[in-house]
Structures are given as C-alpha cells and as structure tokens.
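Heads up, one of the protein chains got dropped from this complex, but the rest are sitting where they should.
All chains are identified by letter, namely A and B, in their written order; residue positions are counted from 1 within each chain.
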Amino acid sequence: MRITVASGKGGTGKTTVATSLAISLALNNPALPPLFLDCDVEAPNAHLFLKPAFKDKKDVSILIPSIDESKCTGCGRCADVCEYHAIAVLNNKVLVFPQLCHGCGSCTLICPTKAIREVPNVMGVLESGITPLDINFAHGIMNIGEPMAVPVIQQLKKWAAPQPGQVVIVDAPPGTSCPVVESARGADFLLLVTEPTPFGLHDLKLAAQVAKELGIPVGVIINREGIGNASVENFCETQGLPILMRIPYDLAIAKGTAQGQALPEIYPKYTLLFQQLFAEISRMVVHQ
Amino acid sequence: MKQLVILSGKGGTGKTSITAALAHLAHNDTIPLVLADADVDAANLELVLSPNVLEEHDFMGGKVANIDLEKCIGCGKCELVCRFDAINHQGRKYQVDPIACDGCSACVYQCPTNAISMELQLAGHWFKSETYYGPLFHAALRPAQENSGKLVTMVKQQARLLAMDANYPLLIVDGPPGIGCPVISTVSGADMALILTEPSLAGVHDMERALEMTHHFNVPAVVCINKFDVYLDGAIQIEEYCHKHNYEVIGRIPYDSSIIEAMINGEPVTAFRPESPASKEIHTVWQNIIQFMNLN
Partner (left out) sequence: MKIVLTVSSSSIDAEFDPRFGRCAYFLVMDTETMKWEAFQNPGINASGGAGTQAAQFIAQKKVAAVISGDFGPNASAALNAAGILMYRNKDSGSIQDIVKRFNAGELEKVDVPSASGSHH
C-alpha cells in the first residue's frame, strides 16, 4: 500500500500529516514499520520530524554529453537536435551547458562521428536511515542551482524500495506540476491536506484535478480547522471528496510542529486517530 | 525599473498575502507598479486583488511525442532510446505516455520510418489583468503539466516588457515555493529578493536553502519573519543566522488572524484592517524596501 500526501498549496501541513501517519503505523505494527519517502527534494523537512540516523548516501546524477574534440567535425547536428539548448556549436567549438541538460541522450545518438560520450553530472544526493521508531526513512536533496527536481525524485523512489508488504508513505512537494506528479505516480491513494481558507480551496481544486488525471482515489484532511470559513468543506461535499480527518487550529499544535513534533507527540490521541485513518484508506482502496 | 521578488523556500509562509499588501502600500505612496504572480501551479494573488481580466492567451508548453501507428513497424527503437519510461508497447502497438514524456525528441530522430512527431501541448493560459493597484500578469498551468518554469518566464517577461515600455518604476513578483526551475525563473533578473520565512524548524531550514539559492544567482536578499511569535526560539535562530551571514531582517510580523480574514474578504490585509498588528509591521517592511531598493 502506497499513500502519497499532497496538497497543492504549500504550508497546509503535508509533512505534519505524513509523519504523524508514519509514526502511528510504526507504533501499531512494530514488526514491519512503514517506509517514508520525503519527495520534497527542493526543501525537504520530514527528517526534522522523524529524526532518522542517516546511514546510506548516494549521489543523484544524470548523464550529460562530453565531446571528443579529435572526432568532432563541428557539423552542429548535436545542437540541432537538443530541445533544451544545452549544446551550442560556435566557430566549430562545442559547448555543453550541464544545468540545461535533461540527460536524454539524443545528441549522443545523433552524432555522425560518434564523438560524444556520456558522463555523470551530479545534481543532488539521496540519504537513508532508520528513525527511533524503526521507520525506514529516505529523502533526496537537490543541489542549489539545479532546476529539475523530477530526476532526483525518480531516483529516490527506485533507490529506496519497500520490503514486501511494507506500507509506503510519500511526502510530496507543494504545487501541482511535474514534481508532484512524479511523487504521486504509483500511489494507491492520494491524501490531500488543505486549510479552510480561499487559498486552500483554490489549490485543493487543482490538486484534486491532478489526482483525477492520474486516476488515483482521493481523500481530504482539513488542517487548522477554525481559522477560515466553510467553503472547503462545502466544496468537498458537493464534489463527493471524502473528508477523512479534521485537525483543529490549536496553538499547542502550532508550537509543537514548529519544533518538529508530529501530532501523536503533541496529543497522544492522534496515534489512534491516524491508525483509524489508515484503516479507512485501506477500506477505500480495496473497494476500488 | 526595479524588480522585487517574494520568495520563501517553504510553502505557506505568507508570500501572496504580503505581496498583495505591498502592492496596496506602493499604490498608496503613488509608486506605480506592475504585478506578476509567478506561482503558476497554484496562483493565488488574484484571490485578493479582484483582477479584471483584459487578455487571455494560450500557453503552449512542452512537446509530447506522438507515434503514427500507420508508419510504425514495431521495431521498438523508440522504447529503447527513451530515458523517461514514456514509451511502452502492447504487442506491436507502441504508445507514448504524455505525462512521462519529457519532449526530448530522441525517439523522433531514431525512428527508422519517421513515424514519430512532436506535438506542442496546451499547457495552460496566461492573463493580463488590471487591478486597483496596477496591472497584474498571472497564469494557470493545467494540473499535472510540466514546464512551469517556461510559463513563469512568460508571465515575468510580459510584466517586464510592460513595465519597461510604460516606465513603471517597480515590478513585484509573487514567487512559488521551493528552489527549482520555477523559482529560478522567478529570481532571474531580480534586483532584490524578499525571503519570507516562519520560525518553525522547517521554515528556518528552507529559508537557508532559499538564501543559498539567491546567493548562487547573485540576487541581493532581505528577510522578513512572519508569525514570529508562534515559536520565539525559531525566530531567534533566524535572527542569528541572518546576522551571521549579513542578511537584514526587515520585518517581524506577529501571528494575526486579520490576514486570513482579509483573504476571505478578497483584500490585502493593509486595506482590510490598517490598524491590525500585521498591517502595522508590513508598513515597516515596505519602508525598508523603499530604502533598500532606492525607490524614492
């Protein structure tokens, strides 16, 4: 079972919910705690909540072209086929711009004199470890200045594979475009965390559409209930989006999460509440 | 013409609310400005500025490969060369997953029968609108699309061209969360970045990443702490980091429910409730921005 926690709008509480869910599952099933993947590789935060002891590390790289000048004739075919303007041929000299390259290999294939070979270009790092509750934790950190999060997320998912029968909780980045899609791909269920405000509603609608595009069943958690109005709730009801949990706005929760505490650490009742949430999600997925 | 971009690293720190308030204060000070909402994934600035849309434009995003099955001979070369797991087959029928396709065109060039062509996708729309405070350029990316960086660039470019043509002294850009390509596109050409942070552990952590990014791209940055009183230890951590790395903290906004009430009312908080604690501090932030950017 793979659950991805996403939102659309940033700051609604995805990481709070995802880590709380993981902790509750670990407490409920210490024989096989979940695998937690923090796919917000641009600004990863879940490690601040789950506090893993990092053990393994792996560079994330994509293959970029390297030109053998003795074989290069300056024909410019490589620059012609590059959709990303990552190769330029000027004055018979070939220039490669690594941060523009998507690693597609097209230039390497097209070169008529086989003057291009591919070399890895490091764009980030993957780290994994075990938390105090034995949760398997992994995240990716994209290097500053790198534009593309998707390759880092893809490699993270491949690198940190679950054991048979292990539940996977994925913490997605904010937004609705390719990094979120990559984080959600392969999930059995999409848990959308929102807040009861106009911005929350606007972005929830977009996130729900992403789920629809991907064909993944959806449930909603309303976080910080009480700070805004009922428009999110009304939207969920009219659209048939199940509201699976409501977390009230609470100063103790605000202060606790600010310090990296997940909900069960602030109010122990959330351990059971998240276990019940998981049971409900499992029921919904089976019924699909 | 000077460009101010509002960034954070972490989502939900209040960028959009602050951008709207700054637009209101600039307008009050008769500094004509152009606004751009660069968060094309989840564009919220329009919700508090009541824009009147003047122009709507299609935005053609990335290309997606399309296989002509009449010409396809089922050799499988396309699937072999695709680095993005975007081509698969059922029997002899080869097809492209449009969501996975990166638009690289490698398959087009490698196909022995020229059976593949690249098609531009309608990825979203961008708009030119007018608001009470000035022209607003914004966009909506269709959900699950890629190329948000390109659409951000389009929105900013349109805003910039208008600002230059019509001699506006100021362009304010409401940025997206994160540090990847949409944010890099937002930051490009900025004269100043205002990093809005919150005092949580996560907020501090992401602020540091955002500042590393503005430093990497040589954009001067200042910091503002929002909801600073929710976790004072975190606020102190931020002040210490900024002091150590020579960043000015130009505002400390207290947690104030007026911000959400203003949002529900569809207005900037400084217009909705000018005497609220948040509004008063945002005035200070604005005065500091005028100074730092030499706007007077």
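We adopt the following convention: a residue touches a chain if its C-beta (ideal position, glycine included) is under 8 Å from a C-beta of that chain, and two chains touch if they have at least 3 such contacts.
Just so it is clear, the structure is predicted and the values come from calculations on it, not from any experiment.
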**OP:** Specify the residue from the set B:Gln95, B:Ser188 or B:Gln287 that touches the hidden chain.
**Re:** B:Ser188
Original post:
Quick one: which of B:Val64, B:Leu141, B:Met154 or B:Ala210 touches the chain that's been left out?
Top reply: B:Met154
Original post:
Out of A:Asn29, A:Ser66, A:Gln99 or A:Gln259, which touches the unshown chain?
Top reply: A:Gln99
Original post:
When the complex is taken as a whole, what residues of chain B touch the one chain not shown?
Top reply: 147, 149-150, 152-154, 157, 160-161, 164-165, 181, 184-185, 188-189, 216-218
**OP:** Please give every residue of chain A in contact with the chain that is not shown.
**Re:** 79, 84-86, 88-91, 93, 95, 97-100, 145, 147
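Note that in this section only the chains that are shown with their structure count from here on.
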**OP:** Could you tell me the distance, in whole angstrom, between the mean C-alpha positions of chain A and chain B?
**Re:** 19
Original post:
In their complex, what parts of chain B are in touch with chain A?
Top reply: 8-13, 16, 41-42, 44, 47, 63, 81, 83-84, 99, 102-106, 109-110, 141, 143-149, 176-184, 198-203, 205-206, 209-210, 212-213, 216-217, 230-231, 233-234, 257, 260, 263-264, 266
Subject >> Residues of chain A defined as touching chain B within the complex >> reply: 8-12, 15, 40, 42-43, 45, 48, 81, 83-84, 102-106, 109-110, 142, 144-150, 173-181, 197-199, 202-203, 206-207, 209-210, 213-214, 227-229, 251, 254-255, 257-260
